[in-house]
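A single protein chain has been omitted; all remaining protein chains appear in their positions.
For chain A:
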Amino acid sequence: MTTTVSAPDVAPSDAEPSPPRKRRRRPSLPYLLLVPAIVLELAVHVLPMLTGVWMSLRELTQFQIRDWSSAPFVGLDNYRVTLDFNSAIGKELLHSFWVTIAYTVLVVGLAWVIGLAAAVVLQRPFRGRALLRTLFLTPYALPVYTAVITWSFLLQRDTGALNHVLVDQLGLVDDRPFWLIGGNSFWSLVLVSVWRCWPFAFLCLMAGLQSVPQDLYEAAYMDGAGFWRRLRAVTLPMLRPVNQVLLLVLFLWTFNDFNTPYVLFGKGAPDEADLISIHIYESSFVTWNFGLGSAMSVALLLFLSVVSGLYLFLTRKARSDA
């Protein structure tokens, strides 16, 4: 799981301290220090991405894979097949795109709301606060597969805890529902994902809240502002820089999530929970059509770039307008 929260200031706000004289004589040193990082990023991120674009323009199935550099050039054919939403392949891709959008919106929204509630509620000191804070971070620290496997056990039809409570203990449902196949699987996926994600929102929002000056609350309180008013007028505006980055990061993670569905459902996610990364994985490694898989990947990347770019543009604009 990779995370980013926010940029440290790119330009220092105070006047630039003049660098010690020694450094001025070696302007090449900072570049030298960056070389290992840049080489690795190029090798593992940029080069494969370019290769991916190249692959998306070839006919690359299991027959060409041994000698993939000579795979026939097909131009934009893969894209045409992938993005033709009347064909079976395009229809399935579009379906999993919408599933992913719904999944992302729900997970990000819920994780953010729960994380905010927890951060706000833990703002005031009380006995046991440190313990709860630690407890709440545990789902984030757990390796994803152990967390998700445990959930898949809870959600088993015959031996799981959820059906035990719903059917045996509360008697709310007669038939034991399936949670990992069929329509319920989407909601199971959302539930598990929220469980894993909200602590990260909590962590960031808690960090953000630490910088809100207490006098702001005191002043609002003196002015007679109640809890909701203080939340709206003090907390949320102060959290805006954190929220802008946090929401983007949560969106990208959730949208690209592969681990949760892969571990929860094993090979072959149910249709109702067929997230786009699983879909691409299956199109590539199960049906061995790498050319089509690459075209889907590139299309996905373009979509994410446009969304992120637009988001950054709008939030930056909102910030400079404010």
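Here, a contact is a pair of C-beta atoms (placed from the backbone, for glycine too) under 8 Å apart; a residue touches a chain by one contact, two chains touch by 3 or more; residues count from 1.
The definition used in the following text is that contacts and distances are computed from a predicted model.
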From "Carbohydrate ABC transporter permease", "Brp/Blh family beta-carotene 15,15'-monooxygenase", "phosphoenolpyruvate--glycerone phosphotransferase" or "Protein-export membrane protein SecF", the UniProt protein name for the chain not displayed is "Carbohydrate ABC transporter permease"
Per the whole complex, from A:97, A:112, A:136 or A:179 the residue touching the absent chain is A:136
Even though one chain is not shown, chain A touches it at residues 1-10, 13, 16-17, 19-20, 22-23, 26-27, 29-31, 33-34, 36-38, 40-41, 43-45, 47-49, 51-52, 55, 65, 68-69, 114, 117-118, 121-122, 124, 132-147, 149-151, 153-154, 158-161, 163-164, 168, 195, 203-204, 206-208, 210-211, 217-218, 221, 227, 241-242, 245, 249, 252, 255-256, 258-259, 262-263, 266, 276-277, 280-281, 284-285, 290, 293-294, 297-298, 300-301, 304-305, 308
